[in-house]
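Only a single protein chain was left out; the remaining protein chains are all shown in position.
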Amino acid sequence: MKKSLFRLADIFELSVAYAFCFSLCLMFDYVKTLEMTSDILTSFFRNFLKYQTMIVILSTFLVAVFHYQFSCRKKIEVFCRILVGDTLFNITVRYSLNCLMVLGFVYLVFLATNAYLGFDLTKNLYLVLIFIVYILISARQVRKYEAL
Amino acid sequence: MKLFKFFVSKIFLRRIIPGISIILLICLSNYITFTAVRTVFSTYQGYQEIRGLNQDGNYIANLDPNSTIDFGAIELDKTTEVYNYLSSNFDYAFYVDGFMVSIPNRDDMEISLCYMNKAHYDLTQFNLSQGTGLTFDYRFDGNSEIPVLIGKGLSKTYPVGSTIDLEDPALGQEITLRVQGVLEQNAYHSNYYTLNSKSYYNYSIILPVNEEFLNHANLDLRVNGLMDIVILQTTNEKISDLRAVIQNTLGLKLNFFGQQDNNEYFNEYYFHSLKIVAVTSVILLLLITCLSVWNAMVSIRLMLKDLTINLLVGLSYSKLRKMFYSYFGILFLINLVIVFSITALNRYGCWLRKDTTFVTYGLFGLIGIDWLSLLAVVVTDIIIGVIVVECMLWRIKKVPISLGVLQ
Partner (left out) sequence: MTKIIDLSIKEKIYRSKESRISILNDFNLEVVAGEKIAIVGESGAGKSSLLNIIGLLDRNYDGEYTLFGLPTNHSDASKLAQWRNQKIGFVLQESALINSLIIEDNIKLPFLYAGAGKKGQKEMKDFESIVDAIEIRSILKKKPLECSGGEKARAVFARGIIMKPQIILADEPTASLDVENRERIVALLFRMNKEFNTTIITVTHDLEMANRHDRIIHLERRK
């Protein structure tokens, strides 16, 4: 038993959400590198590539959904932990660090994949920034559950 | 209705983040479906068109992609020799488009001129909305009128029987055209080896090319005509001779593909591409369906208390199912309107940019393949909707309605 609000299933869920966004980004970059001789494929993928950034940014909404439901679900747990001697500050910091650790791990995996495939390593850095913003916003949400 | 309004405003929309998320997911699934289905339909249309030309004994010319051409070195007289050789040894379908002229018209569009000979015209079989078909036995001299077909966009300015004076870029001289007929709206021509892309004839003039016309035509028309020429009902040996004649006379290295070559090419290249499009789309749709289900489960987790209270005070599962279907129906409708609007705007954009070969007519700006693709989107939405709603109900039914849930 740990002080973290995260269970294994939560970590898995968050990792999958992050991985989905990073892999979407990676997939677009990969498709760009393909030397497509088929006009059908070129025009089909062009329809998505022209909206690449928008699609990737909108897909990050899944991570926002995770944070939202997570903070709603953990209301009672936050309250219980405060009752038995935890502080809201520590819970918030721990929550943010946990999220950052998961993000860091997933990002490193994709960084390694990008490096392996020879893609620009800074390409998906904007996603990390978006996710950090989500973490900070959701940490504020967690702070709301001090007293029930 | 009152109950539905209550549920939408007080329960579903109160969890705005999962709500927005599901809208985005549906939007993405609709876009994928629409794009994939339209690509397939468009390719199918192109395939149908080329099937008319791709008969046993027919050979379609294509410039060898590895060859280099020196247009400056090609002489007009030499092309005459080639066309004389063609006329005396073969039947051939001749087609050239893309010559642009400016003539007055209501929408101030540039006009695309398409030249075709009788053989090509017979194989194409245009549908006309007014007038009669082309005739190719006109006499070509300075004063005679050439019978032409025009696209729908020109029909108001140039009704059947009227004449059009223009300087023909392929002849380099003033000619007079007489409107013989008007093509059906959105008549099109697909590129032979890019089946999914097409040019629409709404702002085009189709000129009949006969031998006399060709004799007066400039180098551009003649050389371009050779690059897409279709030799009809011939043999492989004769095609080899022709290839050698063209190469020796003009220095143009053309490939001629027979029915078998083309079929192999289409099988290998197009059907393979379409398979990749289909498989990619299905995988993405499956992924989106899974994410939608996850999103729905999250919503249920958050709404469970509210739903339980409503079930306690008399809401039945069947009513709940109806409400979920209605709610998702509305979400799908919103997304359908979004896809419809994007498509209509794209089509309208062609009018704004005065993109002659892309402007189309249709109900609310959408043409047939757009409506068919939208229909496919509706079908996909229904499938995703049923999966998501049934999963939600399964999840709700799994939780026993009890005070425990409320506490």
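When the chains are written out, they are named A and B in that same order, and each has its own residue count from 1.
By definition in this document, a residue touches a chain if its C-beta (ideal position, glycine included) is under 8 Å from a C-beta of that chain, and two chains touch if they have at least 3 such contacts.
These numbers were taken from a predicted model, which means no experiment stands behind them.
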Inset, instruction - Using the definition of touch stated at the top, determine which of A:M54, A:V84 or A:L129 touches the missing chain. - result: A:V84
Inset, instruction - Considering the whole complex rather than only what is displayed, give the residues of chain A touching the chain that is not shown. - result: 1-3, 7, 76-77, 79-90, 146-147
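Rule of thumb we're sticking to: only the chains that are shown with their structure count from here on.
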Legend entry - Whole-Å gap separating chain A and chain B, where each centre is the average of the chain's CA atoms: 38
Legend entry - Touching residues on chain B, where the partner in the complex is chain A: 17-18, 20-21, 24, 28, 31, 35-36, 39, 43, 194-197, 269-270, 272-274, 276-277, 291, 295, 298, 301-302
Inset, instruction - Sort out for me which residues of chain A touch chain B in the complex. - result: 20, 37-41, 43-44, 47-48, 55, 58-59, 61-62, 64-66, 68-69, 72-73
